[in-house]
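Contents: one structure, followed by commentary.
Every protein chain but one is kept in place in this view of the complex.
Chain IDs A, B and C follow the sequence of writing; residue 1 opens each chain.
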Amino acid sequence: MGMVGGGRGAFIGAVHRMAANLDGKIELVAGCFSSDPEKSKLSGEDFFLDPSRVYTSYEEMAEKEAALPADKRIDFVSIVVRNNLHVPVAKAFLKAGINVICDKPMALSLAEAKEFAEIVKSSGKVFALTHNYTGYPMVKEARAMVKAGKLGRLLKVVAEYPQGYASSAFKEAAPSKIANWRMDPNVSGVSNCMGDIGSHAENLARYITGLEIEELAAELTTFIPGRSLDDDGNVLVRYQNGVKGIIYASQVSTGDENNLNIRVYGTEGSIEWHQEHPNELVVKFLDKPREIWRRGNSYNGPEASAFTRLPFGHPEAFIEAFANVYLAASEAIRDELAGKFPRPEGYDFPNVDDGVAGMAFIEATVASAKNNAAWTKPGH
Amino acid sequence: MGMVGGGRGAFIGAVHRMAANLDGKIELVAGCFSSDPEKSKLSGEDFFLDPSRVYTSYEEMAEKEAALPADKRIDFVSIVVRNNLHVPVAKAFLKAGINVICDKPMALSLAEAKEFAEIVKSSGKVFALTHNYTGYPMVKEARAMVKAGKLGRLLKVVAEYPQGYASSAFKEAAPSKIANWRMDPNVSGVSNCMGDIGSHAENLARYITGLEIEELAAELTTFIPGRSLDDDGNVLVRYQNGVKGIIYASQVSTGDENNLNIRVYGTEGSIEWHQEHPNELVVKFLDKPREIWRRGNSYNGPEASAFTRLPFGHPEAFIEAFANVYLAASEAIRDELAGKFPRPEGYDFPNVDDGVAGMAFIEATVASAKNNAAWTKPGH
Amino acid sequence: MGMVGGGRGAFIGAVHRMAANLDGKIELVAGCFSSDPEKSKLSGEDFFLDPSRVYTSYEEMAEKEAALPADKRIDFVSIVVRNNLHVPVAKAFLKAGINVICDKPMALSLAEAKEFAEIVKSSGKVFALTHNYTGYPMVKEARAMVKAGKLGRLLKVVAEYPQGYASSAFKEAAPSKIANWRMDPNVSGVSNCMGDIGSHAENLARYITGLEIEELAAELTTFIPGRSLDDDGNVLVRYQNGVKGIIYASQVSTGDENNLNIRVYGTEGSIEWHQEHPNELVVKFLDKPREIWRRGNSYNGPEASAFTRLPFGHPEAFIEAFANVYLAASEAIRDELAGKFPRPEGYDFPNVDDGVAGMAFIEATVASAKNNAAWTKPGH
Partner (left out) sequence: MGMVGGGRGAFIGAVHRMAANLDGKIELVAGCFSSDPEKSKLSGEDFFLDPSRVYTSYEEMAEKEAALPADKRIDFVSIVVRNNLHVPVAKAFLKAGINVICDKPMALSLAEAKEFAEIVKSSGKVFALTHNYTGYPMVKEARAMVKAGKLGRLLKVVAEYPQGYASSAFKEAAPSKIANWRMDPNVSGVSNCMGDIGSHAENLARYITGLEIEELAAELTTFIPGRSLDDDGNVLVRYQNGVKGIIYASQVSTGDENNLNIRVYGTEGSIEWHQEHPNELVVKFLDKPREIWRRGNSYNGPEASAFTRLPFGHPEAFIEAFANVYLAASEAIRDELAGKFPRPEGYDFPNVDDGVAGMAFIEATVASAKNNAAWTKPGH
């Protein structure tokens, strides 16, 4: 694979590389790791790359890689740049005939996302979006349960994503660098908290339940002085079929870490999953003992088992879930390289439709919040 | 004490009696346990009462008890009748000069609550409302922390109260009896779920934070077919001082039991408390190890310690918390009997102001929900 | 009831009174609360007793109560004195024809226990020992599961009871008063830690599994300088039928509170119960999702349900479990007063046989420990 972004010191780039490395089937062979050529070069050395395949611009990389013979060029590119460059970089590689795995959120706006979705679809190439939390086996187990109707008719969804890391800003003289670009609408998009993590909560609910949002009422808040974008948001949701929901996210939930949780309630049962204890899925059926479904057991369904590497009791975690997006996307990429893409039964990774839904969600929350939490239908 | 309501088989009456019995300082000596005289009489026998003090109407009871000499008559009455009778019964006893401990919600409407509050205040008698969850020692610890500013400036409150017991109705031919009166607006009031349990979540948030609600936007739902009142509600809240909140409650959160939880976030720390594990308070300060404050330890503050009966590790639970409302109210009643009511420093039990705030909350949620979740200010 | 011991400030006496009070069916009417007549009298006032029934010696109390007419005298006495007086006081009341509920450990030695057991059996009176942890409903559920063979053939039992309260002695100049008598063999018996809490762990294992100990190998330690009795003990156990066990207890497990836990493993499943979260029973069947059985649900068996006061999700705890020993003993006492004791099917409270087994366990651990952890058979 190749990589755009993610040079020395970048958190998410390192995660993508660990995820790609894990199974020993993907090798990083080319990259453009920084807009600073020197930094890109040094990062290439860190990763033991042939210097001739460390590029100084993504355009150059797309062009030159495409010009290599099929058995030499990268099979796909992994895009881990700032939000505003996701679409431009992805477009360049798709145009060059190269498959893409891209960090989220997919685009800066719904309009950009929709236009880009057309490009992806007409490209015939693979596009995967790393909504990594859907990669956890017990999330897949939850989805399979819902699909099989084990919870009965769905009634309610509560997806929450409180983080507290930004609260350190309350006592800082000057905000940190990472906060800076996340708070810049030109780079980050119309929302910070909803764009960065609210969209994960939304995607997780979407993945498990398969439900589309009909309308939502959102309250976004900027608690940290001097910032222009939200750091907290609470959303009432009306899903299809009369299902009600709450989605909330926060970066100022002091003391919380990466506390993504979801509960889905149906007429006959409910499930509960906590990202910080990802190997367990709590399942509650009416008038029965509560059940804890644990990863790696013989009673796990095929959806979870296919994405499980270790036996029960040997915990898997964030990297493995992230690697599962790569694993599922790799299957599609192999199919594409073999001229067999797409399979009729589909693939189990977040795709461009999820990206469009995510952008529609983000824009709708911002629009609703500007309109005093008026009910707002996400665009399509 | 005396009791109105709570005869054989009534859940909440039994709880009140256990709470009153626990410390061996309150004795049930009179009662009117049912509108059915025979049932009232049999209940009196169950409780070893002198038959002459088992009454057939609350009016008779108030009148006859008041006519007894001071050292013979009840010091207070405990009211555990259906919602619509709370105010009429309480009025009768206050008028007869007898202190009152009353189940919640206090009244059928905000108007009734406000009028009743005037009566209480001019009576000079004690009126306590059994918002029992405020009786837990670790809830008192949380309140003391907030008051002492340990969490910094408050930012956000999330209070949730999902229950799942009503989901059995989805597979029942005929709804159960208890559901019946709870679903009858003439008995239960304008809301079922918000009135019964949402108001507990609201009161718990109010007790811990001391914040008033400025406005709210509510979505109420009736999921169970054939019912006229809500069984689920999600509320966005704007508190004083820019604090944001979510309050939600549900009786169709299948598989949940009595899952009242609260999280309060400030700029410097946050707390988290779960009713089903009431002896622990999770405290999270920025950049410090998470702390679990446990009941009965020397580091507990005086507010919690004053309401603690057992050493650490010997768990206390629901009955003890309920008994703490009785314990605190008893102090006021003793003061009243000694002509020293009220103490200038106040008492630590839910009172008529909490009852008015609760009714204002309930009515505002119903009004907002009817108005498509429009922002609504609770009346005062 | 009457009470011997448990005056002002005594922890366990207060617990017994709360347990007795809870259900409103037992009334404290007589007592000898202290060997100091003045203190006994003041305690009697605290408990609103008729001064004529506050006694200055237990012998006087047994004699005078027995002389009262049947409908006036106490139905039973609750004994909460120091260990060395359990048997003398109990004997006096049994001799006077009065039923007894007694705190544990039952006696100072196995010989005393065995002799006393004969007295109890020939008395025809009720004797209940407050091994209170067997009163928890989910412990009863566990016992019923084992009895019904749901775990298959039993293999292993791990019962642990670490407390940490005594660790404060490591930094104290002078040990506290309570520690003093507990460390005095003439008052406390041959063991402190094993006698006080190890015996609870042993009794809990015995109650749930029904297994007798064939032999044990014990290591007892006195960590706190200047003490003569053990404050920590680790025991290997060989039960009947080849079942293996570990029982350990400690008072210097710094930071632990009252951390009594038990795990019982069989060929087909296992259970796990934690006293500090008593409303849950973890049940693990081979190749099935882990189950959390929770108190108060319709799926609970009759053994647990009979000792449940509150609906699910409304936690019960230590006092209720303690009250369950009183509840079960009360049934026997009612039978005895009605001349129908004992029922053929028996009762569900710890009795004199448990007391003998407990003393046999304690003495065997001490003997084994003195003999360098040699395998030792408990006497019978």
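What we mean here is this: a contact is a pair of C-beta atoms (placed from the backbone, for glycine too) under 8 Å apart; a residue touches a chain by one contact, two chains touch by 3 or more.
Given the structure is predicted, the values throughout are model-derived calculations rather than measurements.
Check A:Ser40, A:Gln163 or A:Ser270 against the missing chain and you find that the one touching it is A:Gln163. Only one residue from C:Asp232, C:Asp348 or C:Glu363 touches the chain missing from this view: C:Asp232.
The chain omitted from view is touched by exactly one of C:Ser34, C:Ser123 or C:Ser167, namely C:Ser167. Hidden from this view is one chain, which touches subunit B at 283, 287-294, 297-299. Residue positions on subunit C in contact with the hidden chain: 151-153, 155-156, 158, 160, 162, 164, 167-168, 170-171, 217, 219, 221, 223, 232, 234, 236, 238, 242, 244, 246, 248, 250, 252-256, 263, 265-270, 283-287, 290, 372-373, 375, in rising order. Against the chain not displayed here, subunit A makes contact via residues 11, 14-15, 17-18, 21-25, 28, 47-48, 163, 165, 256-259, 275-279, 294, 296, 309-320.
As a convention for this text, only the chains that are shown with their structure count from here on.
When every chain is reduced to the mean of its C-alpha atoms, the one closest to the centre of the whole protein set is B.
Two copies of one sequence, subunit A and subunit C, touch each other mainly through matching residues, since over half of the numbers at the interface are common to both. Inter-chain spacing, taken between the CA centroids of subunit A and subunit B, is 43 Å.
Centre-to-centre separation of subunit B and subunit C, using mean CA positions: 35 Å.
For the pair subunit A and subunit C, the distance between mean C-alpha positions equals 55 Å. The set of subunit A residues touching two or more other chains comprises 283, 287, 290.
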